[in-house]
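Pasting a structure below so you can have a look.
As you look at this complex, bear in mind that one protein chain is not there, while each of the others sits in place.
Letters are used for the chains, namely A, B and C, taken in the order the chains are written, and counting of residues starts over at 1 for each.
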Amino acid sequence: MGIKVTDKIKLAVKGSSDSGQIIKVGNTTIGGSQLLIIAGPCSVESREQLVNTAVAVKKAGANALRGGAFKPRTLPYSFQGLGEEGLKILAEARELTGLPVITEVMSPQDVELVEGYADVLQIGARNMQNYPLLKRVGRADKPILLKRGMSATIEEWLGSAEYIMLEGNNEIILCERGLRSFDPVTRNLLDVTAVPIIKQVSSLPVVIDPSHGTGVKSLVAPMSNAGVAAGADGILVEVHTNPELALSDGAQSLDPDEFSSLIEGLKPIAEAVGKYV
Amino acid sequence: MGIKVTDKIKLAVKGSSDSGQIIKVGNTTIGGSQLLIIAGPCSVESREQLVNTAVAVKKAGANALRGGAFKPRTLPYSFQGLGEEGLKILAEARELTGLPVITEVMSPQDVELVEGYADVLQIGARNMQNYPLLKRVGRADKPILLKRGMSATIEEWLGSAEYIMLEGNNEIILCERGLRSFDPVTRNLLDVTAVPIIKQVSSLPVVIDPSHGTGVKSLVAPMSNAGVAAGADGILVEVHTNPELALSDGAQSLDPDEFSSLIEGLKPIAEAVGKYV
Amino acid sequence: MGIKVTDKIKLAVKGSSDSGQIIKVGNTTIGGSQLLIIAGPCSVESREQLVNTAVAVKKAGANALRGGAFKPRTLPYSFQGLGEEGLKILAEARELTGLPVITEVMSPQDVELVEGYADVLQIGARNMQNYPLLKRVGRADKPILLKRGMSATIEEWLGSAEYIMLEGNNEIILCERGLRSFDPVTRNLLDVTAVPIIKQVSSLPVVIDPSHGTGVKSLVAPMSNAGVAAGADGILVEVHTNPELALSDGAQSLDPDEFSSLIEGLKPIAEAVGKYV
Partner (left out) sequence: MGIKVTDKIKLAVKGSSDSGQIIKVGNTTIGGSQLLIIAGPCSVESREQLVNTAVAVKKAGANALRGGAFKPRTLPYSFQGLGEEGLKILAEARELTGLPVITEVMSPQDVELVEGYADVLQIGARNMQNYPLLKRVGRADKPILLKRGMSATIEEWLGSAEYIMLEGNNEIILCERGLRSFDPVTRNLLDVTAVPIIKQVSSLPVVIDPSHGTGVKSLVAPMSNAGVAAGADGILVEVHTNPELALSDGAQSLDPDEFSSLIEGLKPIAEAVGKYV
């Protein structure tokens, strides 16, 4: 009647008396009553773009900043991110706004570098089963945001968390970002059900990413609502000061006003499930 | 930035000035502020089972009764439903409780019979592209609950609604019931995103079925919350007075107490999006 | 190590001593050493189109003729087939060429009509779980070509065959026609592995449909080869005298010359697995 996962997963699965784990994210936390609202552009494109966005999302209610400096792109000719320069811009935005920074790391060799700037290290969907990378971030001092692979089962996802935890890092935030599916009307198929499944089998906090999860601007707010109503501990939303000019993912990025509306709509939902923004 | 569907679909897609359509369901409605809460067993098994369930779900807050008299089962050896006897029991339960009755019809020849007893005719997922059946119910006098096929695109689903509407029946309630997917942890993958997509492209009301959509009892309440938070006009939930003894779908059926808790949890979510139970 | 299907399926699954079943199809057979090469247009569009195609495919090596008179189309505005007029044209083509005729039936009410003209009744993918239709063709006097649903498991497909067999009709030809999948490069994902699975668990003959299975003309010949190499008892190929003018499925239809080349390429493959065209 309940959810069953293999008993070979030991660390990422909760015991009968475990409650939800609270993880420190810079000057805030995830896993308690306050939602973690992570917002920012897909890619860090310039100092001005990022700082303006950071200020705007903070004002609208975000309590964490996202932005990619190392970008996994399907083709080598697409914008690959600013690298360390992007990390420096992220750190500067943190200084200005106080928002903790979440950014992706793609290679074991880069973990030390990224750790020097970020508050949370993101493992992207394409690297969910990159085991050398998982082992390396398992020895990092920062929490990990572990995105679900685009066709990973819940067990495989928890198996990847297990790799990180076995190396000693228990601070993992799981992120559902949409599954590969057949209907071209959306970019991915957001598996909202993953949220209550994770809450029932694991103590780890879980967030949803309705931006990648749908790929469609007009669906980001309703799916944020759905995720929080289902029990998510936070959301990860792409916001760009000028979505039409974004170097990546413009079609799914909100502008700051749209993001602000999303937050207003989310507040009563959060309250309805005993949480707050 | 928004959802695009082919402009060949004319009736099932809303015009720029259309608002949501309100459909009469027995003595209640769907599509306005009040949610349609449809509850009942997967199959009508006996007079006692159905009447007891009907009384219990009404008390807990349901305003419509579901129950299958004609059952599409994967194997011919499985319980195939009570047929007309089941329809009579459903009608009797309506007399007793006032709840309008929703039940499946599987064949054009049976439409007249089922119409004589039911308030809403359900087209099941397996018959979403059974075009002779769609055309026949398009000439029925009752609203149609049209379930999405287990791997149907949004366009195909609306195309099926178009078949019904072209015959003259505009009263269609769309029902998302989960897609076929790869993770055995759930029976189907509930596509909650279908809800805001439908609301954005169509005037038709839409409900979700978290029971078939997950196949797991403990996920029914959180996914009901998610569906309503995303904008659904109602939910379709399997409730059985004794799930362990159910002739079909026991693992996903709630008992009346669990259903009552679901409703209590759903109320604040409904309120948060301007609706009520 | 081998394939397992539920032991609830009794008729459609072979016993340990069963060999492949041979089914009479008009003046030819399927299930023995000779492949059944079924060719013809997606839809019967006119007497001229069908007769010309029938003559051409026979010359190229086909031993059965396909053509739809009742067409299941996603939208009600698409060409729905010529109905009984199409059936008459098919019968006339049979008179002229001797090729047995395979055509789809979509409704229990039409079975008697279609049976009067066709040599094999086709159940389309969208109707694989239309149980009243399956029961009705189970009482027909003609063999059934049962297409696999677009996201049906092997067990569900055999379950549908079981419905037909339980009514007394044991002459079922299974047809794999491609599954719904995520890559837009093809229309469907042809599951060639279904062929050896069926041969290992069932006595029923199985054919593949590389036209619907790929939706791409240039893939039809190599996938015919693949299917036969994997053990298929035949192929179902769309051929049109003028694919650019086809009322349906032009992009995947071969012209008679291309079909003739396909047959030439298929012959040595057939021989390699102990069969012949």
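Note that a contact is a pair of C-beta atoms (placed from the backbone, for glycine too) under 8 Å apart; a residue touches a chain by one contact, two chains touch by 3 or more.
Only a predicted model underlies this, so the values are computations on that prediction, with no experimental measurement involved.
**Student:** Of C:Ala91, C:Leu166, C:Leu247 or C:Val273, which residue touches the hidden chain?
**Tutor:** The missing chain is touched by C:Val273.
**Student:** Which residue from C:Leu179, C:Val207, C:Ile263 or C:Val277 sits in contact with the chain not drawn here?
**Tutor:** With C:Leu179, C:Val207, C:Ile263 or C:Val277 as choices, the missing chain is touched by C:Leu179.
**Student:** Which is it among A:Lys14, A:Arg47, A:Arg126 or A:Lys267 that touches the chain not included here?
**Tutor:** Among A:Lys14, A:Arg47, A:Arg126 or A:Lys267, only A:Arg126 touches the chain that is not shown.
**Student:** Go through chain B and note every residue touching the omitted chain.
**Tutor:** Considering the whole complex, chain B reaches the absent chain at 180-182, 184.
**Student:** Which parts of chain A face the unshown chain closely enough to count as touching?
**Tutor:** Residues of chain A in touch with the missing chain: 8-9, 72-77, 106-110, 126-127, 129-133, 150-151, 155-156, 159, 162-163, 166, 180.
**Student:** Since one chain has been left out of the picture, which residues of chain C touch it in the full complex?
**Tutor:** Residue positions of chain C that touch the missing chain: 1-5, 151, 153-155, 179, 181-186, 189-193, 195-197, 199-200, 213-214, 216-219, 222-223, 225-231, 243, 251, 268-269, 271-273.
We take it that only the chains that are shown with their structure count from here on.
**Student:** Could you tell me which two chains share the largest number of C-beta contact pairs?
**Tutor:** Top-ranked chain pair by contact count is A-B.
**Student:** Can you name the chain that lies farthest from chain A, using the mean of each chain's Cα atoms as its centre?
**Tutor:** When every chain centre is compared against chain A, the largest gap points to C.
**Student:** Let me have the rounded angstrom distance from the C-alpha centre of chain A over to the C-alpha centre of chain B, please.
**Tutor:** Centre separation, chain A to chain B: 34 Å.
**Student:** Provide the C-alpha centroid distance between chain A and chain C, rounded to the nearest whole angstrom.
**Tutor:** 47
**Student:** Can you compute the centre-to-centre distance for chain B and chain C, using the mean CA position of each chain? Integer Å is fine.
**Tutor:** Averaging C-alpha atoms per chain gives centres 34 Å apart.
**Student:** At least two other chains touched by the same residue of chain A: list those residues.
**Tutor:** Expected reply: 181-182, 184.
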